[in-house]
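Report on the following structure.
One chain of protein is taken out of this complex; the other chains stay put.
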Amino acid sequence: MSESENIKNIQNSSNNPNENNTEQLYITSAPHITKKGNSTRRVMIDVLIALCPSAIAAIYYFGYMVAINIVLCCVSCFGFELLYNCIKEKKFDKETVQSASVWDLSCLVTGVILALNLPTSFVIWEKVPILGMIIADILGSLVAIIIVKMLFGGIGRNFANPAAVGRIFLFLCFASAFKAVAADGIGLEPTTGATWLSQGIADRPVNAKQLLDMFLGNVGSASVGETCVPAILLGYIYLCIRKVIDWKLPLYIVGSVAVFSLLFEGLIVSHLPAKELFMNMLANILSGGLLFGAVFMATDYATSPNTAIGLVIYGIAIGFITVLIRVFASYPEGMSFAIVIMNIITPLIDKYIYPKPFGFVKEKKNKNKPETKEAAK
Amino acid sequence: MYFVIFWQKLFAMRKFIHKLLMIVGGILIGVANGFLGGGGGMLLVPLLERIFKVPTKKAHATALLIILPVTIASAVIYIINGYFKWDFFLCVSVGVIAGGIVGALLLKKLGSFVIGTVFALLMVGVGIRMIMGK
Partner (left out) sequence: MSAIIIYIIIGIAGGIIGGMGMGGGTLLIPLLTLFTSAEQHLAQSVNLIAFIPMSVVALGIHIKNKLVDFKYFWWISVPAVITSAIGAFFVKDVQSKVLKICFGAFLIALGVLQLIFIVVDIVKKYKKIKKNNQNDFSKGTNYVKIYKTIFLGEKYMQNTFKHGIHPDGKKYLSENAEIESFPDPQFVYIPVQQHSGPPSEPVVTIGEKVKAGQLIAKAQGRGCNVFASIAGVVKGIEKRPTATGKCDHIIIENDFSGDRQFFTKLVDPSREEIIERVTEAGIVGMGGAGFPVGAKLKTDNKIKTFIINGAECEPYITCDYRLMVEHPEEIIKGSLYLAKAVNAENVVIAVEDNKPKGIDSLNGVLSSGKYPNVEVRALKTKYPQGDAKKLIYSVTGYKISATRRSNEFGVLVNNIHTAFSVYTAIEGLPSYSRVMTVTGEAINNPKNLIVPNGTLFSDLIDFCGGNNGAVEIISGGPMTGFGVLSDKIATTKTTGCLLLLPRKEAWLDKPGPCINCGRCARACPSLLMPMYIDLYYKNGNLDLAEKYGALHCIECGSCAFVCPAKRPLVASIKQAKAKLKERSKKK
């Protein structure tokens, strides 16, 4: 028999090696085993679980509108991604839906984060107040999913955090509607609508009771998810336990904000005693969406560097830009802008900061190395 | 040179020195157990481990064997002298047995270094308290 016939015979002779084996044999490339319970969908479900405490706290403090927001945002994000997939394949049948990229649930994460970044009342046309909310949700999801994520190549290829860009887009288009809302949720006392950050820098002394209110979330805010600090901390601890995010990055961001806010505010209002400055710094950390952004938005995989040193630079820069925007531009929105700016710079960080392979030596030093080791013995 | 001879003589006498050490150690342990009601074990285990080079687990077990008759002897004399109350003793003994089992399990988990330092500091602290106490 010729060679090739021989080989074909051997390969075709037994697809089922033994009679009692009824399974089809497969061939894959090494490695043949993988970590159990590890998939993109699992990672996204973990993030959703970590967002639950914040969502529940937001509903508690700001009312049922938040729940409607969340549902609407999720549905529209899901819908837009599915629509994009179908249009790309130019088919609208069941098979496309089943193999669409939407089932890894990353769009739901974007939807929830976007919903938690919006206020509960968004008035564009006074006659029908709820229309503003619906338009905000749908428009925000459109920008976040289609423009930032899908048009640039899908998951893992977005140039910036989709929810952050969606929120900034709405803020820039409908600035007047983006007002801070009082926390008058289910059975709570209504508090003042203006946030602490929107007051001028010179006249915002802070006392301990105000700090406690800020910590528990008893303040008004333009984005409902960022007020209740214990809920965010719970989410952070859960994500660290499940090893979804790097636990150091939020610490870099918060630390950097603390240092720079002490520095800058100390320079501007240097007549205040140290204790006041310290309380101001704590207030800076607990307000303005810093903690929520640091834990859930800055740590997005595709837009943060992949090396340890890169993360340090990224975190410190985010803190720096946030404080700059807050102190010198008095925008309470500093955090979102800082995150988007640093997201865009991340590929540059990754280009220049990468680890050297194990045992790597530059070519010209190679000749010297064995001799010195021999001589050292 | 005399130094060397001294050490050689000492080395030749080591069996005798061992026995001497054992007797002296026994006396000290007896004083601790009889006069102070306990603590003989804490003297005996380092003696076995460091001077007689017995491995740790064996040292603890052998100490248990040696202390037993000593404890029985002094306990008998304490009872004869009237230091005995039924309910008190029963409750404490039950607690001691239960705690002993838990302690043995804990030792496996924590490692002897941590336990040793904490315990040493605790002893010094409690000792000072006892001396200064009203």
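The letters A and B name the chains in turn, as written, and every chain counts its residues from 1.
Keep in mind that, in the parts below, a contact is a pair of C-beta atoms (placed from the backbone, for glycine too) under 8 Å apart; a residue touches a chain by one contact, two chains touch by 3 or more.
Predicted model, so just to flag it, every value in this text is computed and none were measured.
Peer 1: Considering the entire assembly, which residues of chain B contact the chain that has been omitted?
Peer 2: Touch set of chain B with respect to the missing chain: 19, 22-23, 25-27, 29-46, 48, 50, 52, 54, 57-58, 60-62, 64-75, 77-79, 81, 83-85, 87-89, 91-107, 111-113, 115-117, 119-131, 133.
Peer 1: Using the touch rule from the top, list residues of chain A that touch the missing partner.
Peer 2: 3, 6-7, 10-11, 13-15, 17-18, 20-36, 38-40, 42-43, 101, 104, 106, 154-157, 301-302, 306-307, 350, 354-361, 366, 369-370, 373-374, 377
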